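Okay, so here's the structure we're looking at.
Of the protein chains in this complex, one is absent; all others appear in place.
Then we have subunit A:
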Amino acid sequence: MPTMAVILKGVRVVLEYGMLLWLLWFALKLTKRMFREVRKESIRQRRPETSQNEAVISVVDASEENLAGRRFAFSEQISIGRGEDNDIMIPEGFVSHHHAVIYQHGSQYVIEDLGSVNHTYVNDQVLQGRAYIKSGDIVRIGMVALRFER
């Protein structure tokens, strides 16, 4: 039965390439699906709309559960400290009761350290008194890092 043998040989070759194609198909499909999911997620996570005179403080790094990942939007002034009356309350020993404040000045924002004991750091440099702050700056207070965005 030479024809039978030839057919079987053909089947075998097809199966061999089939294995490779399964692997290729799997990797391609997987990549496609994963990228699609990432794209969907990035659309969902698009930043909240901010108007012209609004700035957003987002918490980049915090060990406190109720602070991690939060965002605070404000337009005129926001205060940071350990006290309950602050807009952003950081319950840490390193943070003073009224630690720092960010407020609008003309078309820009200013960060001012309110005489805190353990200082406020802007982009890893100690803040002396007050300074203009621009979008993307990292403010570190105690063990918490905040990003300022407009």
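Going forward, contacts are C-beta pairs under 8 Å (C-beta built on N, C-alpha and C of every residue); 3 or more make two chains touch, one makes a residue touch a chain; residues count from 1.
By definition in this document, contacts and distances are computed from a predicted model.
Its record in UniProt calls the unshown chain "FtsW/RodA/SpoVE family cell cycle protein", which is the match among "FtsW/RodA/SpoVE family cell cycle protein", "3-isopropylmalate dehydratase large subunit", "Nickel-binding periplasmic protein" or "Succinate--CoA ligase [ADP-forming] subunit beta". From the options A:40, A:71, A:105 or A:134, the residue with contact to the chain not on display is A:40.
Only one of A:73, A:89, A:114 or A:143 touches the absent chain when the whole complex is considered: A:143.
Although one chain is not displayed, subunit A still touches it through residues 1, 4-5, 8-9, 11-13, 15-16, 18-20, 22-27, 29-31, 33-34, 37, 40-41, 44, 63, 65, 68, 143.
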